[in-house]
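A single protein chain has been removed from this complex, and every other one stays in its place.
Labels run A and B following the written order; every chain starts at residue 1.
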Amino acid sequence: MSPGVSGLLLRGGRVVDPSQGLDGPADLLLRDGIVQRIGPGLEAGEARVMDVGGKVVVPGLTDMHVHLREPGQEWKETIATGTAAAAAGGFTGVACMPNTIPVNDERAVTEFIVAQARATGIVRVYPIGAVSKGLKGLELAEMGDLVAGGAVAVSDDGQPVVSARMMRLALEYSRIFGIPVIDHCEDPDLSDGGVVNEGEVSTRLGLKGWNRAAEDTMVARDICLAAETGGRVHIAHVSTEGAVALVRAARGQGIRVTCEVTPHHLALTDEACLGFDTATKMNPPLRTERDRMALIQGLADGTVDAIASDHAPHHADEKGVEFSRAPFGVIGLETALPIVLDRLVRKGIIGLPRLVELMSVNPAKILGLPGGTLKPGSPADVTILDLERPVTIDPGRFRSLSRNTPFAGWNLTGSAVATIVGGTVVHSIL
Amino acid sequence: MKQDGGVRIMDAEKISRALTRIAHEILEKNRTLDELALVGIRTRGVPIARRLAEAIRQIEGAEPPVGALDINLYRDDLSLTGRERPVLRRTEIPFAIEKKRIVLVDDVLFTGRTVRAALEGLGDLGRPRLIQLAVLVDRGHRELPIRADYVGKNVPTSLRESIEVRFGETDGEDAVFIRAAEPDPGETPVPGESR
Partner (left out) sequence: MKLHSRHLLGIETLKAEEITLILDTAESLAQISQREIKKVPTLRGRTVVNFFVEPSTRTRSSFEIAEKRLSADSLNFSPGSSSLVKGETLADTARNLEAMAPDFIVIRHSEPGAPHMLARICRSSIINAGDGAHEHPTQALLDAYTLRQRKGRLRGLRVAIVGDILHSRVVRSNIFLLNTMGAEVVLAGPPTLMPRGIESLGATVARSIDEAVEGVDAIMMLRVQQERMARGYFPSVREYFRLYGLTPARAALAKSDAIIMHPGPINRGVEIASEVADGPLSVILEQVTNGVAVRMAVLYLLAGEEEPQDPAVTPGLERAQA
């Protein structure tokens, strides 16, 4: 960990920075916490040199959907361990959801998270405040206070904003602050306690199905409301063909909607649930191959704006129960890049510039964060990737406190090899 | 005469003569056909029991009823066979056991365990007056205090040898073979083979 003063020179890498139209060999000089220079054959001067020959250098990645569980559920994860996991996964920043205990629905909690992150976190932490008090969906939380405390968006995630009227009010009110309202789209009346995607797999397993209509109807609702109110809605973790199509059409009409997709929805289908492994249970559930293909298509054609992990840690005891009774959620900070690099980039479905858009540029843009670029003067947040590095997913070696991943034992190629935040190397296996 | 590495020790004629002799002995020992019944232990005890009944009919003009007993549910070696199971067959005893003089019939008497199981199985069906045992071959190596009342042929064997009995009804010919290099004692027996 080198101090910002004398600086850090990343030499010999391939820099991919779509904000500058860059994709080629270049050196990067970081000093005083910002990007100082970028170009070929830079002089190191007093700076420490990091040889990144053969590696890819990109603006630091931000995971805009993460559950850090602190305050209140520190047996699953803490800000310290969660950010360590983020750093190991190549992320320089995470946005954390408000379903903590207590809920992040007031400034004191937001400020706690910010302070705790400063004290124990090793990557940037951006709190997302609650839409409604207690996530109950009845009364708006004090959005202004949350923003003042550091919140970059609001959401009731874990829950949907069930009341259409409440969603409308939240979208209108959010215009004061220019922040997005992030919605977990699930009409609970239709999902009706479902635990896997409703389809052949749920029928085969005898498990209650979570019908896609529950997601699609709410996506449609939110798009209508965004259009009506002029607010910005961001659809969390889209999982269905229908949702992607709705967002595509809305974009075509100029409506301000953005959306994200998780790596597990890009890599798995509901067939992974055969066998009742609770590590395949999350919300929204894994869907069919058709849906998966539609998500990938949406990634490639620009409909989907971001990849976010929805990192949801749970203790082994909590997941070690009957499938229907297990909590929803899988971790993802330390598997996101290997999955995305192996299954999308190496397969040629998206190129590196698009990857940077999905995981760095757009998350920053949507949440109004600095970053997503390596223009001189921008924060020295850098992720270094090795596209050839073989990785075997070994949960036993995760920095996260939790182990609930469906990818245990997977052999993939590609991962982050170093993560730099504000010029400080917070993770490196170089 | 060797066949598949075995030595034929009884041919069809010898078997027939042995069974005729046993039929006489049964009649002599029991003195009457009243209440006499034969119960063959599945599988190969059954054709022998039938032939004995026929032989008795040749002598006496009448034959005793014949039943078939499947002893697999009474074996004492269930856990030694993993989950490999002998095929369960039906026990068909078309007469009441009470008060009968039963002659149990089997092809080979070896350790005695099959007969022990048969005694238990028969006991669950009723209470006979007495039970006698007729076997075609006695190869020795008893592990229980069991003896045959009627023996076709005594064949001293080593544990490394095996006795194979064939019948026209099931195997196409009547013959008894002795073969060397049997699996070591203590190894799992082939389900169905008498021990």
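Assume contacts are C-beta pairs under 8 Å (C-beta built on N, C-alpha and C of every residue); 3 or more make two chains touch, one makes a residue touch a chain.
All values derive from a computational prediction rather than experimental measurement.
Trainee: Which of A:E70, A:D156 or A:E198 sits in contact with the chain that's absent?
Mentor: Of these options, the touching residue for the absent chain is A:E198.
Trainee: Touching the absent chain in the whole complex: find that residue among B:A62, B:L78 or B:A180.
Mentor: Looking across B:A62, B:L78 or B:A180, the contact with the absent chain belongs to B:L78.
Trainee: Pick from A:G60, A:G209 or A:G423: which residue touches the chain that isn't shown?
Mentor: In the complete complex, the chain left out is touched by residue A:G209.
Trainee: Since one chain isn't shown, list which residues of chain B touch it in the complete complex.
Mentor: Residues 70, 73-75, 78-85, 87-91, 120-121, 124-126 of chain B touch the chain that is not shown.
Trainee: Please give every residue of chain A in contact with the chain that is not shown.
Mentor: So the residues of chain A touching the missing chain come out as 198-207, 209, 267-269, 271-277, 279-280, 317, 320-325, 406-407, 409-411.
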